[in-house]
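Scroll down for the structure; my scribbles are underneath it.
One chain of protein is taken out of this complex; the other chains stay put.
After this line comes subunit A, so read on.
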Amino acid sequence: MQFHTDLIDDGVRVRVEEPRLDAAIAIRFKDRLRDVAARHGPRILLDLTPVQFMDSSGLGAVLAIRRILPDGHRLELTGLTPNVDRVFRLTRMDTVFTIHRDPDALLPPPAPDDEADR
């Protein structure tokens, strides 16, 4: 279960570095994400760009985290690939999350020290 976390202005961006968010991984995913959500916030931005497949177990894990977020925290989504988007759409769970359609637009502007070719 691979995560990549970046601190952003008002919380943390969590990129799920897994091709499948399915029944075989859902419990580990939920445990890891719960730990991250407990340590960071208030915004937890879940970046699902690498996830090519998600089933109702994966969806259930995301919803479980949403239910147990500390007060004042919020879970937002970005990087939904077509198959992941389909699950949110079919179940209408796209209506309960803030979903950002352009993951790169959410990246903080690079700090001067990070600029390449200098």
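Please note the rule applied: a contact is a pair of C-beta atoms (placed from the backbone, for glycine too) under 8 Å apart; a residue touches a chain by one contact, two chains touch by 3 or more; residues count from 1.
Everything that follows uses one rule, which is that contacts and distances are computed from a predicted model.
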Name of the absent chain as recorded in UniProt (options "Serine/threonine-protein kinase RsbW", "ABC transporter permease", "NADH:ubiquinone oxidoreductase subunit C" or "Phosphopantetheine-binding protein"): "Serine/threonine-protein kinase RsbW"
Sole contact to the chain not displayed, among A:His4, A:Arg86 or A:Arg101: A:Arg86
Subunit A residues touching the omitted chain (full complex): 20, 22-24, 53, 55-57, 59-60, 63-64, 66-67, 82-83, 86-87, 90-93, 95-96
